[in-house]
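Not every chain is included here, but those present sit where they belong.
We just call them A and B in the order they show up, numbering each chain from 1.
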Amino acid sequence: MDLTARVKLEIFVEAHAVGEIERMLEDAGFKGLSVFASLEGAGSHGAWRQTGVDEAGMRLIIAIGSEVSAERALAWLSDYFQSYPGVAAASDVRVLRADRF
Amino acid sequence: MAGAGAANLLAPAVLFFALGALAGWLKSDLTIPDQVAKTLALYLMLCIGFKGGAEAAASGLSQDLIAAGGLGLGLSFATPFAAYIVLKAFGVLDRLTAAATAAHYGSVSVVTFAAGTEYLRAVEVEFGGYMAAVLALMETPAILAALIIAGARSQKAETRLRPTLWREVFLNGAAVVLIGSFVIGAITGERGMARLDVFVGPLFQGALCLFLLDMGLVASRRLAEAPRLDWRLIAFAIAWPLLSAAAALGASAALGLSLGDATLMAVLAASASYIAAPAAMRIALPKADAGIYLSLSLGVTFPFNLLIGIPLYHAAGRLVFGG
């Protein structure tokens, strides 16, 4: 198989931030992304649980793109996380059809 | 009066809340799935708005609406400033958490309002359909007040999120459904009501039970996970509603509102938001501690109002109004 190295970002943020981060990822050069809903979690801002009553809930945004795009996005996120809850992690993946990313 | 209070405690909806609280406290795995809970909340607002609008259309837009609406707006906007001063005086909350908490107490709880209207229906006291519009009006001003208090302008992050924030403040799903349904109820009037009477009537009672079951679970689980609550904060979460209700009753009497309207005004003033306010605070004041404001509003004030506050405010209203 003809696989190419790319970077995968996994970004955990509050639901209200998804729209903004989607725009940011596009600006950073990502050509695609996927969003998932988390059920519960814990972090430095305490534990939370999706209940439908009081919680907006956390989302996981997965975006696969180039090293350069990932750098840009992480720079932005590093600033964002100064104010807002959330974490992000980057890792190496191999993809088909490299031009799509 | 004592009988009416006891009747409230024995209403099915209140008992389902107690059941949920007990189950949460015993760590039962009972849960209402979150998508269903969200839909129930929207559905309750749809019913409240629609019924209010239809009734308001039937009785015409009276002067009482203007009086009640103005009072509601004023209470919602002014309350957070007073609450902030008190909360800061305790010395246990930082500035932002105090401001965010104050927003919750200025804003209102839809389900507390729903329980209040059910209570009044049970004791056969009339109230104006326009009180649903007052409920909608009182959601937002408190949030704006908290932003002023916190000087949110100075927060760098907020600039970026301004559009999201304003949408959340003025166009959050709850407000849109509540106001939209009110208008639809007002437009379609009796004819619309005839078509939706089962949907917004008998079904509403059952849905309220189911939603309160969930609220009981959420409230008790939240309390269990919040062991750090200072006793002064807990006292605030009980005393503040009492003060607010008293102020609302007095002002309502002065403005010449009816007993039913005044009771609901007290219920609204006493209630604390747990949907609109937290959503806005997460965006506008992310450094405020959500564990504090949600535990107080959802874990202490909501149960207090549901179990004790509503009949109490009604009883006090009867004293004031000599009813």
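The working rule: contacts are C-beta pairs under 8 Å (C-beta built on N, C-alpha and C of every residue); 3 or more make two chains touch, one makes a residue touch a chain.
It should be emphasised that the depicted structure is a prediction, and the values quoted were computed from it without experimental measurement.
Student: In the full structure file, how many copies does each labelled chain have?
Tutor: A x3, B x3
Heads up, the rule we're going with is that only the chains that are shown with their structure count from here on.
Student: What is the distance, in whole Å, between the centres of chain A and chain B, each centre taken as the mean of its C-alpha atoms?
Tutor: Chain centroid spacing, chain A to chain B, equals 35 Å.
Student: So in the complex, which bits of chain A are touching chain B?
Tutor: It is residues 14, 16-17, 19-20, 45-47, 49-54, 56-57, 80, 82-85 of chain A that touch chain B.
Student: Considering only the defined contacts, which chain B positions touch chain A in the complex?
Tutor: 31-38, 40-41, 155-157, 160-161, 164, 168, 214-215, 217-218, 221-222, 225, 274-275, 278-279, 282-283, 286-287, 290-291, 294, 298
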